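A single protein chain has been omitted from the complex, and every remaining protein chain is retained in its original position.
Chain lettering (A, B and C) follows the sequence in which the chains are written, and residue indices restart at 1 in each chain.
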């Protein structure tokens, strides 16, 4: 980005050291007006200090945007994603990935409201988050200018960053002077840790890495039993109490945390081409995932369920790679949402020392037919003799193959 | 099957009451010679009594086949399937499904050896197992005659079955006189329970249902740490000790059992069109699944892994539905096996009260590059500036879409 | 079906010899009231004779249903399917498959209107049509009784059928006395021929097989140029003239016929497990298929198009197998329809002796950007340097693989 080109920039601002340095660096490099945007996505930090620090760094009050986006986050991003049972690479509940499009969306809204011609973010040039932010920016405002300081500046070591902060009178809290032992991202769905002491995938993560959950070892020795109520694919209550999306997820997080649920230590493949290791905590989301699958197990038709499952890896990849605001995500969502109309009912779970155990599911839309499945006399609900024709026609192509010399499906 | 048509039949014979009744029923109905085949697939029962009982029921010694198939079962069926990380409907490790093709294969081999023109099995007309047996029979010997007594006879109640047994001097152990509270299938990979007291999916399963695993609640309060060694996608050792496939799985089963690992209470969709509820215990398999995914996480290329993941649901469905000996399974296997050539190395795990926790993975074939991923100075291994072009071209279609009025990928 | 069980049956009645025999056979076998349903799906036969014949065979006037379903057929069945570019086994435009669910739907509606407890159709036990009819019946009315005479009766040879007709005073037109040389099905979308002289797949079909199209060899030596206008994925006009769905397809059929377009001689895989050979004529549909793909080529986002393409084989299989009224078809349709919102514009085509040649496409929603693609100076629309970063990050996993000894992506 040529430095003369930018008039006004909206910065995704956390109030921390890094984005404070970015703020000053934008002012000094681009000589443009800076608007800060700080979102509460449930990361567990107060936002007041971010406002104070922005003021201290010379941002005009009318240029400071602070929004509580927790309900929107869960309702319009987390829940649609959970309808798909999305797991990236079979394991990861996409806690960081799903937050980026919402931040980007709000940032672009602010840019349009204040007439800014640029946006900036604090993600590095090695990670997925830069991709997620920038794909969303471009998809929502194709002519936006994007500043990614970590790809542009020369503050490439901690020492230089601290020096820059000192030169520009940016307050540095004592615990930020030293190198953090790993890097953290958090929101209402999850907390992730990566880098530094976690870089060797053979080394077990230190217990201090885990910040959102008690260790299964330390979790209480007693079982907690809960029910989760669903309507059309979304959780709407716990133990019979109706809750808003963010309140519900907050409560599930507390239940998960206490019971040591939702830790994941994973080596994953980044969109930018390298492998990385992350330690993720998704306490409430892990419970929700298990419960949602159980709810679907009695309310979804078999082929509806299998079709969803066959596209889940693609859907998860789309979100992981940052294509939330892309036609393919919308098409997949349309298909998934169509399937969820009947996913209504109640699931009962036991939570215990890292385990989320389904013990019951019921639904007004249940497709489970005791009459058909029973080992007892079924009053003619099912004619066992039909199975013979079913098998014989399913076998026909295999028999014809075997007759043609391809026994056992040999090719 | 017309009764005059059958000369000699090979029966999959467990030695239990049901297959003993079938044995006699075959003799009295078809008036044909019966050959019994009993396999040790690690179900945990001695086979001596099966031989004795067959003799007692009048089977000639040369018509009694008893085989220990445990090594073949794990090496040629369980391990290939685990290379695919196969989970049916996101959850089920396919423990029953994977045993059926091996039993069928051996049964057909015996039929050909003894010149039998028919085979018989003891699966009911409502379940998946009849399909799995019969598809395999037909695929391996397309002109085989198949007798499925449960679909043919009139012994449709427990009372009638017992009466028939008594009429035919079939010994009935005391505990078999009453109705079993649920039905069990077991082999070296897993144990399943279903039916009767498990039929209502809202009722939690009674603790007595679980036979292969200690409850997580009762499992010891200390962590067990192990390593599993892999070569080309298959586990070959535990804690550095090289083990044969069946020995290895037996040891993992013991470790899983002690630590309360591998229970699953699931409502699933049967191939014959109804939903059913099963309680599965796959102690060793659960550990193996987690370990194999971790091994792949550092040894598989991203797109190789995603391609596998995208086809896993199909592969699992193929096996669940009974198409092991079908061209599509062989094609999928060829693709999967191709990917496993590099899946060699060691995974370290903690086992604790139902949890299988990965704490480390290493491989001579690792694709994880600390040099590239590091938060530290990377000596030019990765040029962060490349990310800009990467993002801009990935965003181009989204920008063109937005310019054409489709902001955010709207359709 | 036990003969006493049926009170009133709705028969899909063509007025031809076969369904007339079925009509009488139903009366004499089930001794039930018969309601006839004859649909005009554009098969090109007048429906008056069907009414007369039904009366002659003793059907009460109020029990004779004759409906012109051509507009519904094209609008609600053909067009949704063409949005998907559905080709079964890469070739077949599904002309027979797509008609069956509509016939079934109307038949069930009539059954409910007249209080019938059963339906009957004239499809044989070897083909796909029985499956398509019956799956639709069951999906729409799960307790319906189904009579499939060809699977039940003993009129298994032509001679016996003629005898039965004569015994029951069913008039037989002279040309029906002999064996037809092949069997035909037709509707507004296509005509199919199969069986008898077509059974050997090495024999070329006789020219008399083709009834809907002139041979390319006989088609005129001059090119016909047309435009087709689309709105939201559906054709709405030809040469600028707005036409109703059935009128439009009728006109395309005429254009295709004259120009020798839309013949297909195919060996395909039936759902019931065998291969069969069919000769299909889909003159208008073939033009429509080519035009629709061309319309999408400038209006669909790349990933939207690829996602559709990747699911097309599944969608085509679902329809071929008879699962139009199934959740998976509805989910796929929701996904496809979502993508079609922008598929509006005009395609220009040349028709010539079997060829359908696209020569132009334009759209108010075009995503084709001359500014970006031009070989000329592009005023900075596209920065060629971005390609370097794009390639380098796409290559990173391949380079890491090669460094780990897997050159060229070797596994």
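The rule is short, and it goes like this: a contact is a pair of C-beta atoms (placed from the backbone, for glycine too) under 8 Å apart; a residue touches a chain by one contact, two chains touch by 3 or more.
The model shown is predicted, which means the values in this text are computed figures rather than measured ones.
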Touch with the omitted chain, as defined above, among A:40, A:317 or A:338: A:338
Contacting the left-out chain in the complete assembly, out of C:78, C:94, C:118 or C:148: C:148
Contact partner of the left-out chain, one of B:339, B:365 or B:388: B:339
Full-complex contact with the absent chain, from B:9, B:165, B:393 or B:411: B:393
Interface with the unshown chain - residue positions in subunit A: 301-304, 338-339, 341-342, 365-367, 369, 372, 382-383, 385-390, 392-394, 396-397, 400-401, 403-406, 409, 411
Those residues of subunit B which, in the complete complex, touch the missing chain: 269, 272-274, 300-301, 303-304, 306-308, 314, 323, 326-328, 330-332, 334-339, 393-397, 400
Chain not shown, touching residues in subunit C: 85, 89-91, 105, 124-126, 130-131, 134-136, 138-142, 148, 150-151, 156-157, 183, 195-196, 199-205, 216-217, 221, 223, 263, 265-269, 272-277, 293-294, 297-298, 302, 305-306, 309-310, 312-314, 317, 323, 325-331, 348, 352-355, 357-362, 367-370, 372-375, 377, 382, 384-388, 390-391, 394-395, 398-403, 406-411
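In the analysis below, only the chains that are shown with their structure count from here on.
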Between subunit B and subunit C, centroid-to-centroid distance (C-alpha), Å: 40
Centre distance in Å when subunit A and subunit B are each reduced to the mean of their C-alpha atoms: 32
Touching two or more other chains - residues of subunit C: 301, 303-304, 338-339, 393-394, 396-397, 400
